[in-house]
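Apart from one protein chain that is not included, each protein chain of the complex appears where it belongs.
Just so it is clear, A, B and C label the chains in written order, and each chain counts residues from 1 on its own.
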Amino acid sequence: MKMSYIENRKKWEEDFTFYIKVNVRFSETDLFGHLNNTIPFVYFEQARIEFLKSIGFMQHWIKNNSDIIPVVADLQCDFLHQIYFDQTLKIYVKPESAGRSSVDLHYRGVNEDGRTVLTGRGTMVQISKGSGKSHPWSEEEKQLLMRKENSTLLK
Amino acid sequence: MKMSYIENRKKWEEDFTFYIKVNVRFSETDLFGHLNNTIPFVYFEQARIEFLKSIGFMQHWIKNNSDIIPVVADLQCDFLHQIYFDQTLKIYVKPESAGRSSVDLHYRGVNEDGRTVLTGRGTMVQISKGSGKSHPWSEEEKQLLMRKENSTLLK
Amino acid sequence: MKMSYIENRKKWEEDFTFYIKVNVRFSETDLFGHLNNTIPFVYFEQARIEFLKSIGFMQHWIKNNSDIIPVVADLQCDFLHQIYFDQTLKIYVKPESAGRSSVDLHYRGVNEDGRTVLTGRGTMVQISKGSGKSHPWSEEEKQLLMRKENSTLLK
Partner (left out) sequence: MKMSYIENRKKWEEDFTFYIKVNVRFSETDLFGHLNNTIPFVYFEQARIEFLKSIGFMQHWIKNNSDIIPVVADLQCDFLHQIYFDQTLKIYVKPESAGRSSVDLHYRGVNEDGRTVLTGRGTMVQISKGSGKSHPWSEEEKQLLMRKENSTLLK
């Protein structure tokens, strides 16, 4: 498979450090007997949020009446292998690059055999709910997003 | 099947007037090849909201910063027959009785053959988000909830 | 709140032994800012399945082409307190009674403060996919369902 957002697959895979574990729910399967194709985006969101919590970003976004919220600008997912009920997946997430008010996050889903079953990416943008306009990261936020521990390739 | 909330099944069934149509989505099935058991509650919510819209209730609840919102106090569903991908169901809803700040809504799902495949009920309560306390219906709201057109048994 | 399926609330609550932990996902909230009312049934299903796995029941049901599958006959849920994003809940499940081919399971959801936020119950029936008819438990299955460890009240 060619994924335009991955240059060197081996390096790209090794570069992740942060992950969550998810167990495939029965209600997430479909009549073809495997995980429905809409669910990896649920897992990506959960991984993204746990990552953002780990660097202290979620807390103020979900405060009541916060005007600044993160929105998803785009998302993509490659389904490399079928995924089945009751499998436990590691969903890795890492920041690839940060813009003025956005961050490009990459995702990798790995099954119990260590096989990469999902890859993906998506850009998230911080906006003002009121104006609908993008809201720039502070210098501190940018540093937190791109700090070394988030991915072995960042320096 | 005994459903404790139905006294006379025939009368109960005939008593509904309001319904929405839903088409069973592929993503709503599970690996047993039928509609997953969590989905009828999604249909009930959609029917409930369309009903509440039809009597003018939703509009102010979903206004930004409305302190008064409806919450679900309880829900139940009886699954009389299996439901399959791509079936079109009529989901009926009717108010059964209204309390000071609550309303008991009944549900009935009917497939294309006219067979009742789902029955259900649940109480919804109007509360203040801030205080968490129940918020009484106005006299006008109570009349709208219990007006004759909503169910042939109301008078 | 009166829940007709609970006689003695304190005893009923203490009687659970099996539980799973779930973390409320962002995608499971709705625009009222809390857990959407359709999601507890997803949690109940996950708890039910983990319980059934723990006594060895799921394994043959999900075998390819198994004619015998469990179906949900009814479900109900009482929503005692609002549930919010990122809360971790313990979802308890216990068998209350078993019929010829069915089992009545009870559910209790507890938040981090030890508060019961959800209670529920539902009957599950073992059926033959082909005939649609109920399929009786074996003597061994019935014993596994009703063994002492599943609930302190069973003897």
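Keep in mind that, in the parts below, a contact is a pair of C-beta atoms (placed from the backbone, for glycine too) under 8 Å apart; a residue touches a chain by one contact, two chains touch by 3 or more.
Not measured: the values here are computed from a predicted model.
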It is residues of chain A that touch the chain not shown, namely 1, 3-4, 31-34, 36-39, 41-42, 45, 62, 69, 71-79, 82, 129, 132
Please give every residue of chain B in contact with the chain that is not shown.
25-27, 33, 42, 45-46, 49, 53, 58, 62, 64, 85-86
Touch list for chain C against the chain that is not drawn
26-27, 29-31, 33-34, 36, 38, 65, 85
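One rule holds in what follows: only the chains that are shown with their structure count from here on.
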If you average all the Cα positions, which chain's own average lands nearest?
C
Determine whether chain B and chain C, two copies of the same sequence, contact each other through the same residue numbers or different ones, counting it as same when over half of the numbers at the interface appear on both sides.
same
Which whole number of Å gives the spacing of the CA centres of chain A and chain B?
36
Counting only residues that touch at least 2 other chains, which ones in chain B make the list?
31, 33, 36, 38
